[in-house]
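Left out: one protein chain. Kept in place: all the others.
Our next item is chain A:
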Amino acid sequence: MKQDLSYPIPSDAALEPPAEWAELRGECPVARVKLPSGDQATLLTRYEDVKQVLADPRFTRLLTAPDAARLSATDDGGLFNSEMAQILPDGGEEHLHWRRLVGKWFTAKRMAALRPAMAEIAERLIDDMVKRGAPGDLRADLGFPLPVYVICDMLGVPAEDRERFSYWSDTLLNLTRYEKAEVEAAQHEFFQYMSAHLTAKRAEPGDDLLSELLAAGGPEQGGLSEIQVLVTGMALLVAGHETTANMIGKMVAMLLADRTRWERLLEDPSLIRTAVEESLRMDANSGFGLPRYLSEGIEVGATALPRGTTVVCSMAAANRDESVFDAAGEMDLARKPNPHLAFGAGAHSCLGQALARTELQVVLEVLLRRLPSLELAVSPAELERVEGLAVGGLRTVPVRW
């Protein structure tokens, strides 16, 4: 393979994978790439390799070691390299402890209980979009606001502040879009905001996640330190928002790009669950992928990777690996089982996946019911990607009905 492929690999069509993925999986599954920062890393694209590294509890996404690659173009390398990222325990018993304290808020049962409230929000947002008239932008009108309302409610923060959260989270997910000074100023503001919010919650606790994390007491009582609660709040706002928000737009775009898919769902809504999973698998525009810093040498496939290597796992490329998925390039709305890696794997796999799945299912259910005539208002080839952030998405998803 060519030396030093630039990563992320540019791709013209927003819904199609770059041709390089299949080439890499076939010929160069352990590839050297150059990151936006200019640093080198090792890119993995095969399902087995990506899963092996993600699920290995010894390695995490923290890139704070002095010899770790920097991802983003700002000097300090962005979110994955930042000091703030270190406040949450990322490995071993401590990570497990954090995960279990927070995880109880994200169980499948709790998410099922949120369904009616989510459906109501979706209905209201769709009403507003319809009132404004076609064409609407499914990303701005539905995809972005819905997850924000839901996560704000869980955290007990006011949804009116959502514009600010959006900006703050964009800067935290920055790869190349923002300057260092902008990122720092935004992080500082976000931190101040959360800090004031926690002070208010301490004085007047609610029945939200952050109030309860505070009420659980400090580390001596088996809880989290104040700063850990604060960073958990920031992390959940960012994670609970941008990823799902973008995924709603991408999912609907994929289903409408070939309208027979939409029609199949109209005929048989029982396919909604598997259609959501298949959209997650087929997402060619999921963003950067996941970095891992190898604190010990390992063997991946037949290649030895030395200690100190920064690996980038492309889940999106792995999700199209023909050796695991039959007709991997085809969107099969009934695919079962669908062990895609969109939420990662192992101990660090997405904590909010039950929430994300529920939101995606509810949005699709309500859209199919309310706007069966929905269609893209542009050709799929005209859809444009969001550039420069770690999470991928479409700039707009113009629709009519």
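We take it that a contact is a pair of C-beta atoms (placed from the backbone, for glycine too) under 8 Å apart; a residue touches a chain by one contact, two chains touch by 3 or more; residues count from 1.
Everything that follows uses one rule, which is that contacts and distances are computed from a predicted model.
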Candidate names "ATP-binding cassette domain-containing protein", "Ferredoxin", "ABC transporter permease subunit" or "Ion-translocating oxidoreductase complex subunit C"; UniProt protein name, chain not shown: "Ferredoxin"
Of A:40, A:295 or A:338, the residue in touch with the unshown chain: A:338
Absent-chain contact - pick from A:19, A:108 or A:304: A:108
Absent chain, residues of chain A that touch it: 55, 99-101, 103-104, 106-109, 111, 336-339, 343-351, 353-354, 357-358
